[in-house]
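A protein chain is absent from this complex, but the other protein chains hold their places.
Residue numbering begins at 1 within each chain, and the chains themselves are lettered A and B in the order written.
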Amino acid sequence: MSKLNGRLRGINLGELMLTLPSLGWLMVFFILPSLIIFAIAFRTADAYGGIGDSWTLETILRLVNPNYPGIIWRTIWLSVSNTVICLAVSIPVAYYLARMDRRWRQWAMLLVVVPFWTNFLVRVFAWKTLLHTDGTLRHFLVWTGILGADQPLLYNSGSILLVLVYTYLPFAILPLYAAAEKFDFNLLEAARDLGASSPHAFFSVFMPGISRGIVTASIMVLVPSLGSYVIPEMLGGVDSDMLGNKIAQYVYTERNLPRASALAAVLILTVLIPLLGMMYINNRRQTRDRKEITDTLSHHTGIRA
Amino acid sequence: MTHFLEFAGIKHYFGAVKAVDGVSLTVKQGEVFSLLGPSGCGKTTLLRICAGFQHPQEGRVILNGVDITELPPEKRKVNTVFQNYALFPHLDVFENIAFGLRIAKRSAVDVRQEVERMLDLTDMTEHARKRVVELSGGQKQRVAIARALVNRPQVLLLDEPLAALDLKLRQRMLVQLDSLHDEVGITFLYVTHDQGEAMSISDTIAVMNRGKVEQTGSPAEIYEAPRSSFVAAFIGDTNFFDGVVKEIDGDYSLVAIEGLGAVRVFNDKQLKVGGAVHLSLRPEKIHLTVAEPPAESSRNISRGEVEEIIYLGSATKYWVRVGDYRLAVNRVHRRFGLDEKPIRWKDLVWLSWHSDDGYMLERYSEADEELLSLPDTETETEPLAVDGDSHE
Partner (left out) sequence: MKRSLFPGLTLVFCLVFFYLPLAVVVVGSFNDSRFGGDWRGFTLKYYNQLLRDREIRGALENTLVIAFWSTLTCMVLGTMAAFALHRHRSRLQFFHLSLIYSPLVAPEILMGISLLLFFGAVGADLGMTTIYLGHVTFCLSYVAMTVLGRLQDFDFSLIDAARDLGASSWTATRKILLPVIAPGIIAGGLLAFTLSLDDFVVTFFLSGAGSKTLPIYIYSSIKRGSTTKLNALSAILLVVTFLVVIISHFTAGRLDRSEKTKEAKASG
C-alpha cells in the first residue's frame, strides 16, 4: 500500500528525500551560478563596477583583443606542462609506493599526504621565501654559477610552473597510487618471463595496467591548474598572467564584471574539453570510474593508506 | 640427455626462513617433473629460482649444459604458467599469446602463424579476440599455457596451474595438459600441493618438505616405497607403527610392536635383531572381514573393534581398535553395497595383511602423524539426532 503511494512517476519517494537536499543545493549554488556567468557576459557594465541594464555583444567581441589569445595560450601550456611533469614524477613514485613493504608504505604515504593537507597559502608563501631575491636558494645558485647574478628566480613563468608542480603533485600521486596498489605485479614477472626487459615491462604492462589512474590523475591536475589564480598572481611577473588572475583583475582592479564573466565563460569552455575527453574515455569502462575516485579520496584522508 | 635441467646445492633463505635449504635435483629432457609438497615447503621458490625471479643465495641452476643462475628472467629459455595465470588484462587473447613473439621482434606473418598454431593446439581459436575478463577459468588457463609455449621454451614451468579451478575442470584440464605434453614434448617442471595431480601427470616426483627434498622417484616408487614418514603420510593415507626386530627369518623379520603384538614384515632394510623399526602400512592393503580369515604364514592377522566408519562411495573407511592402535582400513565395494551385510560401529572384525605390504621407513617424525586423516579421538562428540543411526 505505502509502496504504491510512495511512487511518484516511477521515482521512489524515499529516494527523492535522500537525493533532494544535495541535488537541490548543487542546483542552486553550483549550476545556477555557472549559468549566470554566461548571461552576464552579454550585459553592459555600469560606471560603478556593477552590471548594466542592457544587453551587448561588445564584451564577447573584445575577446579577440591581441592580449587574450596570449593569456589563454599561456594558461594552456603551463597547465599541460604541469600535468606532464606531475605524471612523469608520480608514475614511478606510485610504482615504488605500491611495491613498498606495508609497514614503511604507511609512513611514506603519510609524508606524501601531509603537504596536501598543509595550508595552500602557507605553501605559496614558503616558495616565495625560498625563491626570494635575498633567499638562500638564489644565493646558493648564484654562488655555484648556475644562475647569473642578475637573474631572478621569481616572477616568471618558470616560477609559476615550479609551484604548480609543487601544489598538484599530491593530486597526481594519490590516484596513481590507488591504481598501482591494485595492479597485479605478477604481470611484470610474466612479461619478464616472456622476454621483456625491465623498462619494456614497465611501459608495456604496468602503464596500461594503471591507465585509469593516469586518466584520473591528468584530470585532477589539469583542470584545477587551468583555473590557477593565486600562484600566477603571487609568483608570476607582469608578463605571466593566466586566465584565473586576469578574471580576478577584472573583478577587483578594473571592476568590470561582464568582462570577468566573459573570461570565466572562456575558462569554463577550456575546462570542458579535457572533462568531455575523460567522459569519452570512461564511457567505454563506465562502472569502474566512480570506484577510482572514491578510492583516491580514501587515500587522501589517510584511511587505508 | 639425462641431466637436462639441474639444480645444484640451491639455498635460499628469506631472513630466518629457510625456503630452499640445499636442494639438488636433475630433470631429464622431455619428462614431466613435479615438485610436490605442502604450502611453504619451498617448491614455488625453487620454481621462481628456475624462472629467474629469485636469485639463490647459494647453488647453481644449469639448463642444457649452460649455467643460467645469473641470467635475468627475460634471457632464459624457460617460460612460466603462473598460478593466477597473470594474463595481461589490457590485451586480448591473441595479443597475450603474441606478447613474447612481439618482444622477440618476429615478423608479423610469423607472429600470426605461431599464435594461430597455439590457438589451435589449445582449442582457443574462436576466442582469439576476446578480452581476458570474458574468459572462463579453464580458458584463461589454456591461454596462459599457449602464451608460454609459443616461445618454444626448453622448459615449461607450471606453478600450481590447476589450483584456481574447480574439481571437475581440474580433472579435465589435467588430461588435456597430459596430452599437450605428449604433443609438444617439452620438459615440464610442475609445482603442486595436490598429490593426486602430481601422481597422474608426472614421470618423476620430488616430494619437498621444509625446504628439503624428502624423496625423488616415480609416482609408484613414492607411493609404494616411501622413505620417510612425511612422504608416507603426505601422499595418500597410512598407518604408522614403531617396533623392534625380534627374529630374522630369511628376507622377513618378526617385529615386536608394543601394544599390538608381533608382526611379520619384509626386511628390505636388512635390519639386525634389536634394530628399531618404523613401519608404514597403507589402509587399502589391510583386508577387513567379519569372518576369521584362514591362517597363512605370509599374512598377519589381528582382531579389533570398529570405532568409526566413513562411507566414501567407492570405498568405506574404517578405524579399527587393535590393542593400543587405531588402524585406518579402506575397503573398496566390489558389489552393490546395499546388498552386503553392513559392518557397524562396535562390531568385532578381522584384519589381515600381507608381510610384504608393511614398508620400513628410513626416517620417522612424530609430527607427520598430524598429516593423517584421523577421527577426533579427544572429544567424543554427541551425534546429531538426524544421522545418529551409525551409533546404534
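In this text, a residue touches a chain if its C-beta (ideal position, glycine included) is under 8 Å from a C-beta of that chain, and two chains touch if they have at least 3 such contacts.
Remember, it's a predicted structure, so these values are computed and weren't measured experimentally.
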Using the touch definition up top, pick the residue from A:61, A:114 or A:276 that touches the left-out chain. A:114
Would you mind spotting which of A:18, A:61 or A:276 touches the chain that isn't drawn? A:18
On chain A, where is the contact patch with the chain that was removed from view? 10-12, 15-16, 18-19, 21-23, 25-27, 29-34, 36-37, 40, 50-51, 89, 92-93, 95-97, 99, 102, 106, 108, 110-115, 117-130, 132, 134-136, 139, 166, 169, 173, 189, 192, 198-199, 219-220, 223-224, 226-230, 234, 244, 247-248, 251, 257, 260-261, 264, 267-268, 271, 275, 290-291, 293-295, 297-298, 300-305
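To be clear about the criterion, only the chains that are shown with their structure count from here on.
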Centroid spacing, where centroids are CA-atom means, of chain A and chain B in whole angstrom: 57
List of chain B residues in touch with chain A within their complex: 51-53, 72-74, 78-80, 82, 84, 86-90, 99-100, 103-104, 147-148, 151
Under the touch definition given earlier, write down the residues of chain A that touch chain B in their complex. 184, 186-187, 189-198, 200, 205, 208-209, 211
